[in-house]
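Every protein chain but one is kept in place in this view of the complex.
On to chain A.
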């Protein structure tokens, strides 16, 4: 290890090692508690349960590696997205950062901020995960990140309310079935669904999932290349039409455009609506945010697949996230080592056991305890193509446009054609 000092004179690493060497020689006795290397991990704000999980992993790693200190830092979701570019270009850049893959990661890689993990992952590391998970972090055959978990978007349902309206939640197979359920719920005086319209992205789940159902994951890839009219093509216009026809049925809580995601998830937890189109990760947050802290009781809670759309190319596809961590370019080798530890099979299984998220490591689904998590694992394994959220997969700028048009469509501000044209324009100018 000491040879590094001579191979890279003047680099940060050499200075760090030099400093460590000086510290070592001057205070042998005091050294026991002092860490030589600090690995800073930046993560989007999460539930307390998940924080505890990371604390435990870190404690175990530090026990095995006394000269490494791992520090987790958390930033709220929206702030994280806007601050990351600045952070990556500053001296304050973290060693490991949370990533959604997609075009956003491509921007960071092309600007040279991300460490290439291809070699590190080849000696057995990547075999822990299914190919689709590694693919989400692969750009031009190089791997730039490792997967933590997969998420799937679906309808969370409060069966106590749906039964009251005479809706059989398990029987919702097609988009028409869902529309009929909405009408029945309204007639019984129950708010059919909550949505956090103020934040944009929860509404994009409707447009994005409908577009995925209609075009299919491969159709979306083709649209990126400009085939079949690009994002102005038929499926994307039709997604807008379906969304607008759906909104005509008055499915959402009143004032839904002023509701944030957090509020919507609390409202669902408080039993104020029957459905919530949201990722599987909302299970614990929805409980934590509800007035009682208990949320919808488990026996009344269901997680169902997004319905099929007639004639859709993507009826066997799933829509959600493939989230993980990337390592910054000049991070220490210890950072890579810690990441490998964090995402190893045992820790992934532990996450499954705790029910924090649905880990991607092969076999970890065996540990999943809640029926919802098993449902997610089932949807993922049956899925033909796992389409990453459109507002992530298409990059920050186009993604924000997708969020905008979803809200505009829901309010009837623009036509489906205009919406599709705006996405295409944003894609051309990205």
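Methods note: a contact is a pair of C-beta atoms (placed from the backbone, for glycine too) under 8 Å apart; a residue touches a chain by one contact, two chains touch by 3 or more; residues count from 1.
Following the convention adopted for this analysis, contacts and distances are computed from a predicted model.
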Seminar exercise, completed: Answer for the undisplayed chain, UniProt naming, from "Acyl-CoA/acyl-ACP dehydrogenase", "Sugar ABC transporter permease", "NADH-quinone oxidoreductase subunit J" or "Glutaconate CoA-transferase subunit A", is "Sugar ABC transporter permease"
Problem set entry | Listed residues A:89, A:122 or A:381, member touching the removed chain | A:89
Seminar exercise, completed: Given A:37, A:65 or A:108, the residue that touches the chain left out of view is A:108
Problem set entry | Contact footprint on chain A, counting only the chain that is left out | 81-82, 85, 88-89, 107-108, 110-113, 197-198, 200, 254-258, 396-397, 400, 404, 407-408, 411, 413, 429
